[in-house]
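All protein chains but one are shown at their positions in the complex.
In order of appearance the chains are A and B, and numbering begins at 1 in each one.
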Amino acid sequence: MKIKLQTKKLNVWYGGIHVVRDFTIKIPEKRITAVIGPSGCGKSTFLKALNRMVELVPGARVSGKVILDVKNIYGKDVDETEIRWKIGMVFQKPNPFPKSIYENVAYGPRIHGMAGKEKLRRIVEESLRKAALWEEVKDRLNVSALELSGGQQQRLCIARTLAVNPEVILMDEPCSALDPIATTKIEDLLFELKKNYTIVIVTHNLQQAARVSDYTAFMYMGELIEYGRTEEIFERPKNKKTQDYVMGRFG
Amino acid sequence: MKLKTRKRLYEELEDLKSKTMKMGSLVAAAVEEAVESLVRRNVRLAKKVIKEDDKIDNLELEIENKCMHIIALQQPVAKDLRLIGSCFKIITDLERVGDRAVDIASLTIEFAGRPLVKPLVDIPRMAELAVGMLRDSMRAFKEEDSLLAQGLGERDDEVDRLAHQVTRELFSYLIEDPKKISDAVRLILVASFLERIADHATNIGERVIYVEKGKRVKIN
Partner (left out) sequence: MAILISLSITGYLLFYIISNGARIISWDFLTKPPTSGMTAGGIFPAIVGTLLLVTLAIAVSLPLGLISAIYLVEYSSKESRFVRLVELAVYSLNGIPSIVFGLFGLAFFVKFLGLGTSLLSASLTLSLMIFPTIIVTSVEALKSVPDHFREASLALGATKGQTIVKVVLPAAFPGIITGSILGVGRAAGETAPILFTGAVFYMRGLPTSIFDPVMALPFHLFVLGTEHPNISKVEPIQYGTALVLLLLVLLISLVAVVIRHWYRRKRRW
């Protein structure tokens, strides 16, 4: 099992508060890894540390390593903007730009000078197809993205992230603002996407983590308590805290 | 009808069904071979049947794990849940049938060499019916065909009738020639095993109806 992303003793502080503690984990390539845990356990912060988005929070401090393939993304000679398109992120509340559908998807490639006009058109189409949105919007690419439904907007955000050809996709509770049907569509989409991308998803929805992921990490008070194949975590967890949590005894 | 959503669940259920089908066909083959080994007094074939039962037992365990797995991870409801619950029971029935096949094969080995107390007519007939029922019950399972499942009842009655017939005949032989008692008893056992096999097939049929309709209907 090839490891795509790993952390070594990752720590994050917000001011004086120690939010993520000594987190060491190996995330396998082209699989879906879920991070679960009760509210406030630090899972969103952990996720943001994986693509250096955590640095945007005033007062945030990071120590330890996050290694993509073989390179530490917090290294001295690393350009964080490059890291951020290689490790893309989809947020809890869909946040398409107030531009047309086309412009939203083309934004990333344009910024990075990735393509000329013709190629850009193809990238947009391909990304929308990969995000299972093409059929629904192909006739109205110039319409404002804000006219789409919540589920469609979230798929648009996924297409936007795919357009820059990332290696890893991070998702922070991507379905919590969506209705059940939109959620199912996104889960099915993830099942397809994992063939080509490594996905890390933070969710407070245990059933979703069970349905969707191959590996699950249980996090509590900033620490990694247990990590393993999802069926192990949900059928035979080794740690009592993990068992209590997945059984719904607390959190 | 292919589902448009919940692809992962759909794939897991398909895998479950195909594994269960495989177990069914292994078991049906075991019964056929066991009876054939008896009819032709082929000890080698009998030994093969006994050895291959391990495969059947392992498959049962594998399928059971898969059922647990799907329940834990996919939260199936309604028909999907009934399917999984039924699989648990169907594999138990199949495993028992496998054991009966082993029992028949063991009897073949015990008979070894000696001529049969009477030419076998009804027993192969029973075996044909029982294996047919088994195969049809699995087909009903695969195709969600309640009607086919329901139809198993008729053949089950026939198998029961034949079983009684065989038993009566063998008793009359027994009375004639008490030295043949152990052989006769063995054949009576074979008949009862085959009757049990037919019952298991109707159990499977009942499960199929339950999955499709949500109701429990007695077939035999």
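Descriptive notes on the structure:
Going forward, a contact is a pair of C-beta atoms (placed from the backbone, for glycine too) under 8 Å apart; a residue touches a chain by one contact, two chains touch by 3 or more.
Computed from a predicted structure; not experimentally measured.
Interchain touches from the omitted chain, evaluated on the whole complex, reach A.
Checked against the hidden chain, the listed residues A:66, A:101, A:164 or A:193 yield one contact partner: A:164.
Screening A:3, A:17, A:111 or A:181 against the full complex identifies A:111 as the residue touching the chain left out. One chain is missing from the display, and on subunit A it is touched by residues 51, 53, 56, 58, 81-86, 88-89, 91, 93, 95-99, 107-108, 111-112, 144, 146-147, 157, 160-161, 164.
The rule is short, and it goes like this: only the chains that are shown with their structure count from here on.
If each chain is reduced to the centroid of its CA atoms, subunit A and subunit B end up 49 Å from each other. Residues of subunit A that touch subunit B in their complex: 181, 184-185, 187-188, 191-192, 207, 210-212, 230-231, 234-235. On subunit B, the positions that touch subunit A within their shared complex are 5-9, 68-69, 72-75.
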